[in-house]
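So the structure is just underneath, and the comments pick up after that.
Every protein chain of the complex appears in place save one, which is left out.
For chain A:
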Amino acid sequence: MDVAVELKKENILTNLNFQTKEEVLRFLANHLYEEGYVKEEYKKSIVEREHRYPTGLPSAGVNIAIPHTNHDLVNETTIAIGVLDKPVSFYSMEDSKTLLDIQIVIMLAIGEPKGQIEMLQRIVAIIQNEALTKKVLASDSTETIVALLEPALTENK
């Protein structure tokens, strides 16, 4: 089955240096806005939603956050991936008082939520793949990251 979202290397941003989650979120959201994937309000909404409903996920490999917000702020479904040089603190989705050191941020811009279940499941499969997330973190080229993640996003289940 084809996945409705294609992983584009220009939406993979590596060697990022930020101190706070807000800086990371604004940077990735602004990238999606400038590329036309999301509406301007998405930038503010993604930060507000992270404060209300945190998206940090613990992992046996690299901790990952999956920020997302309302689908009506999205023009075209895509994902942006930010790889951080040093971890930034995000609150845990499960317990909004627990801080997690996050080093990969997968920002979801999901325009048609009902049609994107498969994609989110595939992203969850990536999060659960300890070896894969470690390889992504160790890569410094966006081409390598696309090559690593594309099979997981496109292979048949």
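As a convention for this text, a contact is a pair of C-beta atoms (placed from the backbone, for glycine too) under 8 Å apart; a residue touches a chain by one contact, two chains touch by 3 or more; residues count from 1.
Here is the rule we go by: contacts and distances are computed from a predicted model.
Visitor: When you check the chain that is not on display against UniProt, which of "Galactitol-specific PTS system IIB component", "rod shape-determining protein MreD", "FtsX-like permease family protein" or "Hydrogenase accessory protein HypB" does it turn out to be?
Guide: The correct option from "Galactitol-specific PTS system IIB component", "rod shape-determining protein MreD", "FtsX-like permease family protein" or "Hydrogenase accessory protein HypB" is "Galactitol-specific PTS system IIB component", the UniProt name of the unshown chain.
Visitor: Using the document's definition of touch, tell me which of A:Lys8, A:Arg26, A:His71 or A:Lys135 contacts the absent chain.
Guide: Of the listed residues, the one touching the omitted chain is A:His71.
Visitor: Sort through A:Asn11, A:Ser59 or A:Thr77 and give me the one touching the missing partner chain.
Guide: Per the contact definition at the top, the residue touching the missing chain is A:Ser59.
Visitor: I need the residue numbers on chain A that touch the omitted chain, in ascending order.
Guide: On the chain A side, contact with the omitted chain comes from 49, 52-54, 57-60, 66, 68-71, 92-96, 108, 110, 113, 117, 120-121, 124, 127-128.
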